[in-house]
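Missing here: one protein chain of the complex. Every other protein chain is in place.
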Amino acid sequence: MMTAPASTLTVDLTQRFPGIVSADARPGYSGFIVEKDSLIEVATAIRDEFGFDLLTAVTGVDYFPDKMEVVYHAYKTTGGPGLVFRVQVPRVDPIEVPSLINVYPGADLQEREAWDLMGIKFTGHPDLRRILMWEGFEGHPLRKDWKEPFYEEDAKPFKSRWPDGRFTMAEDKNPFKDNLKFPQDFDPEKWTPDNDESLYQTLKRYTVKDEDGLETDRIVVNMGPQHPSTHGVFRAAIMLDGETIVGLKPVVGYLHRNHDKIGERNTFLQNMPYTDRLDYFNSMSNNLGYAIAVEKLMNIPVAERADYIRVIMAELSRIQNHLVFVGMLLNDLGAMYTPALYAFEERELILDIFEAVAGSRMMCNYLRFGGVVRDVPPYVLQKIKDLVFDRLPAKTDEFERLLSENEVLVSRLKGVKVLDAETAVRYSVTGPVLRAAGVPYDLRRADPYSVYDRFDFDVAVRPNGDMYDNYAIRIDEIRQSLRILQQAVKQIPDGPINSQKPQYQVRVPAGESYGRIESPKGELAFYVVSNGKPNPWRYHVRPASFVNITALEKMCIGTKIADFVALLGMLDIVMGELDR
Amino acid sequence: MYGKGILKGLSVTWKRFWSTYLEDISWVMSGKKRYFTEEGVKHRSSKHARGIFTVQYPEEQLITPEEFRYVPFLVYDEGVDGKKEVRCTSCGICAKVCPPQCIWIVRSNDPNTGRPIPEPTEFYIDMDICMNCGFCAEYCPFDAIIMDHDFDIASYSRNVYNMEKLLKPASYYRQIRPENYARNEAERKAKETAKAAKAAGAAAQAGT
Partner (left out) sequence: MDNEKLSLPQYDIPDDVQNAVAITTLDRLYNWGRRSSVWPLMFGLACCAIEMIAAQAARYDMARFGMEVMRPTPRQADLMLVSGTVTKKMVPSIVRLWNQMPEPKYCVAMGACASGGGPFKEGYNVVAGIDKLIPVDVYIPGCPPTPQALIAGLIKLQQKIDKQSLRKVHWYRKGPDVMEIPVPILGPDLIDPRRNAEIKSAAAALATKESA
């Protein structure tokens, strides 16, 4: 079933700001183009007058050779279609766009990313440093005229592979015999590295002098990138006053695998297995988000049976994600292993299903544009029924018995603030963390995609926004997912599993599309720009984890260092998605 | 009452602990073997799994589902007197569709005419780039490249597979993926009969 394309023209900005805002008239595009100098004024009006309180994505697009564009996607937390507005600037350095950090604080890290990878300077941003790469790196990699060291051709498939594909290592083609690129006449011995000096400089602003002019000693503690509780290669530079956190800067990019750049070289289909490796717990959800974005652009329907299969797989992956979340959270809190081991047992059974239908436990690569790659065999459907009717409900109860009332856990979690509703929305936090703060914003209801509108389920909400609610909402969501699954496996219709013929070259008309889904970690969105060629012109992932950590500093300041690990655990970050 | 929640939790772990013994005993009483048998492994991956959950690789192995994919291999049919008839026609679709571009193919040319002949001279897959996505097998029109089930391929050096390492017989394909193999064979037969019928029809037409 097709969801109606979200019309953004429900709001007419051109009447409110004549001469400043114009409708985007390019074929395949929607939204408004805002004059650069009035951006802050317009954005404030969009937030306050029109009620688009959640800025989900800030995306830089390089329209080589003449323009640079920054695209903003704003939504209402009450649901409904979004608003796309954009700024266009000539592609001549310095490329400057006013920062929206004071209107939407959630733009913070995304603007830093656009500066890092695109070289768009956001004037007024208080801490515009590189984020995914390191200070001192040469160039802005996502610009179309920047070529990586192993650059071969603008688009895949590469000509060297066939018909005369003699095996050559990529290293042999590079002048430095490795994945390296240095400016001409570079002398490594004369180089002075940054050594995180700029990071420590920004932390210095938290230094305070008391009334007597005494500067209290503050300690900077680096947690990560190698730390057992940071869920991967996450690093936080934390400034401490005694045991209290007074300043914190997340340092990311240790797993920056150049997803966007590789995605622009790939054909549309080739990106599908790469999306598996974003949030590697939930490859099915990632597939779904990307498929929805491209299907919107191609304007093709999805086979009905396939839509049900997609929902089943996405919800199964949500269950196993939340199970692992609870297990890992308890690990972080010091309840080593027992809950995690119990969680992994159930996860294994769910992964068995993925392995049987898709072929791989983690990297499913299961969805195709218009459907799925192969049908669910009857014996697997039976297995799914076994799990969602018998085993998982019982095991969720067991989990609750094990943990939910445990006095030690409750006293550790209850009343420890994570985020309140207002801050969460301001910082563009989505997913369970937002819902645990009392905002019932779930894309499956707020902006339904696939066939979620056919199922009867509740959006799990908890009122307090403390750690206990953040834990409990995951259990609630498992129960709601089970409800959806029980309906889906009963209702699943027979029929074809793909509305299209299997093909490896899909025709995608020119235009842009923003496909978003409620991934287990929050809003996962793909912004895809096509110019009619087999490869996307721009392919941008708006990951939930990356945007959610914008609020980390706000969450942690004033708390004790011992709570940091738990607070970070609450956000449920995954580095593959965070760093891409 | 303080401590009730803790006791509740402990009852769960306590039950789990005893269920390992109870489960083992019940299997012994019923005269079945729980370990190192296919039945036992199947039971441990079903909804009834309780007690010991471990599958003791390498002594026993999980049941590999038909669609499981690890690294790709090339299929050859065993011709008369053991000749290897490579199914690959070097059409290059796998090399084109491969997302990380880890397949290299050299197409053969007839030395006399210079025209391409449907057989690869060289075929390389860099296993250190391959992402096991299965696109090559999915889009191969000749069922010539198939995703393997064998995962015990760790080595002491880097892995670039050439033809020699990639080729495996069709009987192996049939053994690991019986359903897919049967379907492919049926499709192939149908195609051949259709072709023969068409040829016969054309011949009949030419005859009249």
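Every chain is named by a letter (A and B) in the order it is written, and numbering of its residues begins at 1.
Quick note on the criterion: a residue touches a chain if its C-beta (ideal position, glycine included) is under 8 Å from a C-beta of that chain, and two chains touch if they have at least 3 such contacts.
Just so it is clear, the structure is predicted and the values come from calculations on it, not from any experiment.
With respect to the full assembly, the chain omitted from this view is in touch with A, B. Residue in contact with the omitted chain (choice from A:V11, A:L54, A:M363 or A:L567): A:M363.
Only one of A:A114, A:V246 or A:I262 touches the chain withheld from this view, namely A:I262.
Interface note: of A:F52, A:Y274 or A:Y308, the residue touching the hidden chain in the full complex is A:Y274. Seen from chain B, the chain kept out of the figure touches residues 53-58, 61-62, 70-71, 99-100, 102, 126-132, 151-159. Those residues of chain A that touch the chain absent from the view are 132-134, 136-138, 141, 148-152, 170-171, 175-189, 191, 193-194, 225-228, 232-233, 253-258, 261-262, 265, 273-274, 277, 280-281, 340-341, 344-345, 347-348, 361-363, 575-576.
Heads up, the rule we're going with is that only the chains that are shown with their structure count from here on.
Work out the mean CA point of chain A and of chain B, and you get 32 Å between them.
Against chain A, the residues of chain B that register as touching in their complex are 2-6, 8-9, 11-13, 16, 45-47, 49, 53, 65-69, 90, 92-93, 95-99, 101, 103-107, 116, 122, 124, 126, 131-135, 138-139, 147, 160. Only residues 156-158, 160-167, 266, 269-274, 276-277, 338, 342, 345, 348-349, 352, 355-360, 363, 365, 373-374, 383, 386-387, 390-391, 398, 401-410, 502, 504 of chain A touch chain B when the two sit together in their complex.
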